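Here the structure is laid out as structure tokens; the discussion comes afterwards.
With one protein chain withheld, the remaining protein chains of the complex are depicted in position.
== chain A ==
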Amino acid sequence: MAAAGSAKVALRVAEVLETIVSCCVGPEGRQVLCTKPTGEVLISRDGGCLLEALHLEHPIARMMVACVSSHLRKTGDGAKTFIIFLCHLLRGLHAVTDKEQDSLISKNIQTHRRHWKNCCQWKFISQALLKFQTQVLDYIMGHYLSKHFLSIFSSSTKERTLCRSSLELLLEAYFCGRVGRNNQNFISQLMCDYFFKCMACESGCEEVFELVDDYFIELNVGVTGLPVSDSRIIAGLVLHRDFSVYCPADGDIRIVIVTETIQPPFSTSGSEFILNSEAQFRTSQFWIMERTKAIMKHLQSQNVKLLLSSVKQPDLVIYYAGLNGISVVECLSSEEVSLIQRVVGLSPFVLPHTSLRYEICNTALMNFCKPLILRSKRYVHLGLIGTCSFIPHCIVLCAPVQGLVEQHKSALHGAFKMLRQLFKDLDLNYMLQASDQNYASSLLTYKNSRESTPLPEIVNGSMQSPYQGTVVENKGKLATTQTYLKIYSNFVVPSIELETHIPRSIPKVTPTDTYQTDETLRYLSLAKTRIVDDSEPFMESNSANSTTENTRIEISYENLQVTEIAGRGSMLAVREKSLEMCTSHGYCFSSIPAGCVLPAGGNFEFLLHYYLLNYAKKCHQSEETMVSVIIANALLGIPKILYKSKKGNYSFPQIYVRTLHAIQTHQPMVSSQTGLESVASKYQLLTSVLQCLTKILTIDLVINIKRQPQEVYDQDSEEEV
């Protein structure tokens, strides 16, 4: 297969995938039924799931699917948009190259054509794309788009509080693309309720996301045969098994976890037990029995009412547990054990080898422990008292068929993944163009700006984000900041020493440095902020300093807060973080702060489209212009599908014209959909697609090998051949 063919083939493949995927996009999307060879029937609107289920054969298609799934592992969202966007990009590229081959009139294009042909056009384009992705995209995001960002946190107070209504909007938009139309609102409400019930305090939300994401399977129960509306949240933890023995208990209930059988075995592994007489056998059996009895008695005396075991316990243990009023749950999975350990901070009980005098310290208190019957199946329901910021709750998901339960489960899991991503800052770094220097400096007011100096200047700043309470304990916070400061000064000192031979710069550096420490400390005392130390770029610039002898260090610090209130959601506001610049190398570090959102329904695409076109106009290099225009146009593919079924005032061209007008005149944008979507995930999606595209374009030959994969190691298969 020739090189030029690869893009064409990729376009064909992507178009086929697009037709399948586009029917599931957005709030109007429909469902797809997947059957498995095992006879299971799965209902899905999840792009990743559909692509996996197709078992594509074509090598390029398989590569695309691999790219999508690696993107999904990272973000948990955006598979369908991935394919649509990729398809439009390929279409755009195809159109451009076709045109260039056709048109022979313009001299300019003529030269271009030669140029393209000469230096292997596809590779060239892919390089341009890569350059765009690493440099231009971050720049546009950081400089233009960030003005429009809204935040999921309400900004009324200094502390960061999660706004329930905006979280609801965010989840609604998310579930619009994931679950069936008649259950969208219900599931997003359920998720929202669940999250707020589980969260002990505002500051612990990240821990909650992490925990729920990690142990999602253990935290929900699927019930088939009931209408979806019967799904509910129950307090406590539900284990997917029944009691081996249940003794009703109330009041002070304590639990222990064991990971081995309580009854001592005859012999442990690696040892030998020699029986010399029948009497010896009898006495050892008697000892085992007495020992088991004693341990269970001891547990009872410590007020233990529930024994959780990760292994199967012998009948004898169950019997004595019952006699002593201890309920037993056996065969817990390792995930369940570790979840309980994390929630209540309990470590497994180690059987004492000698005396049973002392107290057992590895116990935890519990509110209740009772059987729970869901659809005539019995479960263990534990009222654990959480010691971390997660208050244990379980979701009971009901649906007529298992496939629907699975769909809701995976959608909820994906939503938690998405939120987990959303609550992280996303760093952007990009090269500043010479022409944009002015723009950047006008945006930021430098404390000690020295634009006029002929020497390149280094602006070092630490990114300080008002991160309320992500640190586990308040006390530890101060300590960590202090250590950070120490590290910080360690970094600074060598650079000062380096510069000592330039007498002018010494007084410059030291005062700014102290200023900065002051600033940090002030922040610390003021708003309980945690300092996110981005030491890597700092080190980078330091090492760079050592190479360039006559650089002058100048540290500038600015914590800029741009607050913009949207027309519709007045409670939403953006908090632009301190930007950090390092202009000596032209690098610019910025970030998409945690919790940044935009209204759903193509707003991100419209904005990026607009700014990319603007950027393209200013560009000097033709290939950069071309790439920007292609990407800008491809972005519109998503809103085109979203508004496909709408008519009249809400048809795509109408919306497009109105939105662009709104952006130009700095008015709030119109959107027919309520709901929000995460900026960070959109951004990540964009970079993933561009990476995938460059991968596709750099392939020049697909070699078809007709041989069994080498891993196949089976005699049967050889016989078959």
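A few remarks follow.
The working rule: a contact is a pair of C-beta atoms (placed from the backbone, for glycine too) under 8 Å apart; a residue touches a chain by one contact, two chains touch by 3 or more; residues count from 1.
Quick note on the criterion: contacts and distances are computed from a predicted model.
From the set "Molecular chaperone MKKS", "Mitochondrial ribosomal protein L11", "Yos1-like protein" or "Exosome complex exonuclease RRP46 homolog", the protein name that UniProt assigns to the chain left out of the figure is "Molecular chaperone MKKS". Although one chain is not drawn, the whole complex shows that of A:Asn276, A:Ser334, A:Thr665 or A:Asn704 it is A:Asn276 that touches it. From the options A:Val13, A:Val32 or A:Val208, the residue with contact to the unseen chain in the full assembly is A:Val32.
Looking at chain A, the residues touching the absent chain are 20, 23-24, 28, 30-37, 39, 41, 43, 50, 53-57, 180-182, 224-230, 265-278, 281-282, 285-286, 289, 293, 314-320, 322-323, 375-376, 399-404, 645, 709, 711-714, 717.
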